[in-house]
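With one protein chain held back, the other chains of the complex are shown just where they sit.
For clarity, chains are labelled A and B in written order, and residue numbers in each chain start from 1.
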Amino acid sequence: MIYREAGVYKSTYRADHAIFTIPQDRWSMIGIFAIAFLLIPAVGSEYWLGAIMLPFLILALAALGLNILTGYCGQLSLGTGGFMATGAFSAYKLATAFPDVHILFVILGAGLIAAAVGILFGIPSLRIKGFYLAVATLASQFFLIWMFITFGWFTNYSASGVISAPPMTIIGDIFVTGPQATLVAKYLFTLSIVVVMALVAKNLVRSNIGREWMAVRDMDIAAEIIGIPMLSTKLKAFAVSSFFCGVAGALWAFLYTGSVSPLAFGVDRSFQVLFMIIIGGLGSVMGAFLGAAFIVLLPILLNNLPTMLGLNIKTDMISHMEYMIFGALIVFFLIVEPHGLARLWSLLKEKLRLWPFPH
Amino acid sequence: MDMYERKIGDVILALDNISLSFGAMKVLDDVSFDVRQGEIRSIIGPNGAGKSSMLNVINGFYHPQQGSITFRGEKRKEMDVHKAAASGIARTFQNIALFKGMSTLDNIMTGRNLKMKCNIFQQAWYWGKAQKEEIEHRQKVEEIIDFLEIQNIRKTPVGRLPYGFQKRVELGRALAAEPEILLLDEPMAGMNVEEKEDMSRFILDINDEFGTTIILIEHDMGVVMDLSDRVVVLDYGRQLADGSPDEVRSNQTVIDAYLGVSH
Partner (left out) sequence: MRIERDIIYIILGFIVLMVVVPWTAGQLSDQVFFNWPFFFEVAIGGLLSGVMYSLIALGFVLIFKASGVFNFSQGAIVLFAALTLVGLHGLGLPMWLAIVATMGVMFLLAVAIERLVLSKLVNQEPIILFMATIGIAYFLDGFGQTLWGSEVKVLNLGISEAPGFYFDGQILINDFDLFAAGIAAVMVVVLGIFFQYTRIGRALRAVADDHQAALSVGIPLKHIWIIVWTVAGLVGLVAGIMWGSKMGVQFALSLIALKALPVLILGGFTSVPGAIIGGLIIGAGEKLAEVFLAPMIGGGIEEWFAYMLALAFLAFRPQGLFGEKIIERV
């Protein structure tokens, strides 16, 4: 009764094209923003902000990027980690080469470099399809990580191969990286970037380019015949996707961990992000966030569960169990709902629309 | 047919001595015919006669080994898929080739992709130019939705639609490009009589109201003979006959090779 579509009349196409056409959705979104921007920084503990919210937001951004490529454009990629690493190391090179440039431009530049690398590795997608392409993206993953490990230039010849973010301010003396930065500042900075980029993603997928991506995904030959240029459409997906992943990588290195080695962006990271969009929902902006929340929270829960229940299980055992539960959940989700949490959510909303009179 | 005032013009598309083969298999063998502006031109023939391949040659998806194609006075060896679409050739497919994950509305909107000019940054920002463009094209698409009488399935994912409606949505997607030549590959296959009547009506209306030239592949002889201005007959990739429905109907080779066998 409360959540309903009836009585909401859209008299213009403009209103029909809005992101949230139902007023209750708009209100709940405002509520979520209020919680995210005001409540969480006010009451969140160090642990919550630093160890849960930051990785959640950053990985959600990477998942958003992969979802554009895989969920919307249908190009299965296992190279997410490589593009994140490109973002992280580009940000480091930019920040150390031009110390006076504002952090926003450093992150933007890192994203653009990642996008360029993404385009380069996306070129084979014109001829290679499906699983062949998935394996080909692994080539970029392994090559990029090897490159950052092997050539000292990328780490400014640091002996350990680890890069550390120089202290940078967002405005005045409010630091967002380095030791002086507070977690609240880091969190709000990351949150703002993620919100803006999520909006950009939503805009893209509801515009012409988004439809072109989905057309390529659903039936590439027909898409080509109605005039959608195959190469540029796919390369745009690779570029936008790697831009998102690059920004996520830069945020990961600069704001979340502060210092990072290329190994943090190995093939495991690629799979982690892939799981997020499978569980969250392929081809859904919301799904990237739901999936990231799930994948970030699950290990924390699993690690704490034995203690909470008073069981004494060895840590390596817990990590094996984690693998098992992850694997089982992936299969479970694919069987129950191949479209992930986002679809479950929209089914719930459809039910809610009719509630309490389902007939 | 007489109730329409037909405006048939000059030759817009001419195919000369087209031959196409895949490896050792000869799919089209020295086929030649032309299409006039504003006419309904049918291609008939038994299964495997090379009809769909002919459409694929016209819109540049297949490249023939021999022959030439003259489109709007410009002679070339083969068409290019993208250029064909951009210069006003749209089509539907024998096995429905819709974008299954998208709604009816979005499917038809994709048909306008070549007419949408906003760049990726404008689309990323959305408000302003991109939104204006989106709404302009939405209006155009709504006209097509009204024309095809599919208002109530506007937001339904096409994968869930019954077959007949999917065929209509596919026609809508082709129409959205405002094509000069419309290629229809068995638009009535698998339909019942009422659905066929609806589809025939749409085809005639498109031809009449928009002046669109139509190249039609269809197995239902009644429909073909009623709708077409001229008919070309293919069999095993060879051209058996070409002419008005009456001429084709009375052609002895055609009767022997095709009509006589399958009826």
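Here is the rule we go by: a residue touches a chain if its C-beta (ideal position, glycine included) is under 8 Å from a C-beta of that chain, and two chains touch if they have at least 3 such contacts.
Quick caveat: nothing in here was measured; it's all calculated off a predicted structure.
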Which residue of A:I149, A:V184, A:L199 or A:L344 touches the chain not shown here: A:I149
Omitted-chain contact residue, chosen from A:A15, A:L231, A:L305 or A:V331: A:V331
Those residues of chain A which, in the complete complex, touch the missing chain: 76, 124, 127-132, 134-136, 138-139, 142-143, 145-146, 149-151, 221-222, 225, 267, 271, 274, 278, 316-317, 320-331, 334-335, 338
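As a working rule, only the chains that are shown with their structure count from here on.
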For chain A paired with chain B, centre-to-centre distance based on mean C-alpha positions, whole Å: 42
Contact footprint of chain A on chain B as seen in their complex: 59, 61, 81-82, 85-86, 90-91, 93, 97-102, 106, 109-111, 113-114, 116, 118, 120, 123-126, 130-131, 133-135, 138-139, 142, 173-174, 177
Sites on chain A touched by chain B in the complex: 12-14, 16-17, 200, 203-204, 206-209, 211-212, 214-215, 217-219, 221-229, 236, 240, 283
